[in-house]
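With one protein chain withheld, the remaining protein chains of the complex are depicted in position.
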Amino acid sequence: MIAILTRDLRLAIRSGGGFGLSLMFFLIVVVLTPFAVGPEPQILSPIAGGILWLGAMLACLLSLDRIFALDYEDGSLDLLATAPIPMEGIVTVKALAHWLTTGLPLTLAAPAFGLLLDLPFSAFGLLTLSLALGTPALSMIGTFGAALTVGIKRGGLLLSLLVLPLYVPTLIFGAEVVRRGIEGLSIAPALMMLAGITAGSIALIPFAAAAAIRVGLR
Amino acid sequence: MMPDLGRYATEVISAYVVSIVIILAIVALTLWQARKTKARLEEVEKRSVRRG
Amino acid sequence: MQMVLRVSNLTCMRGGIPILANVSFDLHPGQILMLRGPNGIGKTTLLRTLAGLQPLHAGDIQGAEDQIAYAGHSDGLKSTLTVQENLLFWARIYGTSGIQAGLDAFDLMDLQDRKAHDLSAGQKRRLGLARLLVTHRPIWMLDEPTVSLDTNSVAQFATAVRAHCASGGSAIMATHIDLGLEAETVDLTPFKALAPIDDAFDEAFL
Partner (left out) sequence: MSLWEYANPRKFIATTDVVLPWFWAGTIACLVVGLIWGFFFTPDDFRQGSTVKIIYLHVPSALMAINAWLMMLVASLIWLIRRHHVSALAAKAAAPVGIAMTLIALLTGAIWGAPIWGKPWAWDPRLTSFLWLFLFYIGYIVLWQALDDMDTAADMTSILCLVGSVFALLSRYAFLFWNSGLHQEASLSLDKETNIADVFYYPLLLCIAGFVLLFITLVLVRTRMEIRARRMKALIARERMV
């Protein structure tokens, strides 16, 4: 299992796209937003949390089809399926690798991007916390979508279409944590739902994704 | 005959028109697809019977 | 010690259609089985079914659990990893240590630190086959293993298979090349699934 993780991370670093790509996309979203809505802090400040969450989600979406497609094309997914590791484990590790290369850098970079968008100072902690709690769910759900579309050529658009509705609750609760934090409302319910979605995804989605991979390989 | 729909006439009538159009569309689509599939199946069946 | 792989009355499907029916054979330790038959008969399908990648339609496979090392058409190599890294990865996946045997058997020592995308097609194939040695699995299932190998490499491969079987392993391979191995041949042509005669249009549609 650790072998798969280190291999995936190494591949991500070597191919260059891994860490950088989604972060770059995140940066593009953040930089372009003020051009679209105007530079005034009173416009940017209230929407900063939402834009950052949206950017993180789209950046995550962008890199999903790499999770299984490359391994499927070069045959290593077949070989992994015959290896003495349960498919559920492989799927979980794949999602973890995806999170380490996208979710984690996004979480860490978000406060810096928050500065660009005039995010209220009090919300920096909440933004980081909500992204740290929510992005694992994004990776997990995305892995499920990637598993469903594993054998489909040019399945990228379909993958986005399938995953987008599944991302909605995570996005809502994640952005809500930041928004309520800024408005001084209680954040506990949203935070708890966010944590619940992440925990539930990590616990249950590996089985669904593994079943989908097995179907997709045959 | 026509009931007085008051100032919301446009809304009510458009809702009915839109819904009926959608219903008729899905019914027509279904019947058309069903007929086409049936015809194609009969053709394939005839062919397979001919071949034995 | 390795068990006997026993396949009885196996029916394999491809694209929802049974293509091979009632395939039965035993594979004993030390034995090599060559699958023969025209293109499209279902050699790949049979191997994938035996390896557990496809569900079997009917019949029974015994003794395959955790015994099989499968090598398909593609080698499952990562082009940005070196030869050594590729092999080490599989060694760790199978929980074995030592890739030396694999490197030696296929003459990959000098290429160890080269990245897989800098290898020729034949070298990649050799690396893919070296993976089999690394897995330490007793039954090798090989699908056209000699594609893009030169005469020299084919001989290396034959030697590796012979050594594997001498130490109690066994192999099933689909190939058209005569490797000069002591092998039994199974022609799949007689097992070709027949189209159902009656017009049963029932649950399974076929």
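By written order: A, B and C. Residues from 1 in each chain.
Rule of thumb we're sticking to: contacts are C-beta pairs under 8 Å (C-beta built on N, C-alpha and C of every residue); 3 or more make two chains touch, one makes a residue touch a chain.
For clarity, every value in this text was computed on a predicted model and none was experimentally measured.
Among the chains on display, the ones the left-out chain touches in the entire complex are A, B, C.
Interface with the hidden chain, as seen from chain A, comprises residues 144, 148-149, 151-152, 155, 158, 161-162, 164-166, 168-169, 172-173, 176, 189-190, 193, 197, 204-205, 208, 211-212, 215-216, 218. Annotation for chain C: contacts to the undisplayed chain at residues 15-17, 19, 193-196, 201-206.
Contact between chain B and the unshown chain involves residues 1, 3-9, 11-12, 14-16, 18-19, 22-23, 25-27, 29-31, 33-34, 37-38, 40-41, 44-45, 47-48, 51.
Assume only the chains that are shown with their structure count from here on.
Rounded to whole angstrom, the centroid-to-centroid distance between chain A and chain C, based on C-alpha atoms, equals 37 Å.
Our note on geometry: chain B versus chain C, Cα centroid distance of 52 Å, whole angstroms. Residue positions of chain B touching 2 or more other chains: none. By the touch criterion stated above, chain A contacts chain C in their complex at residues 2-4, 7, 10-11, 14-15, 73-85, 217-218. Listing the residues of chain C that touch chain A in their complex gives 48, 51-55, 66, 68-81, 85, 89-90, 92-95, 131.
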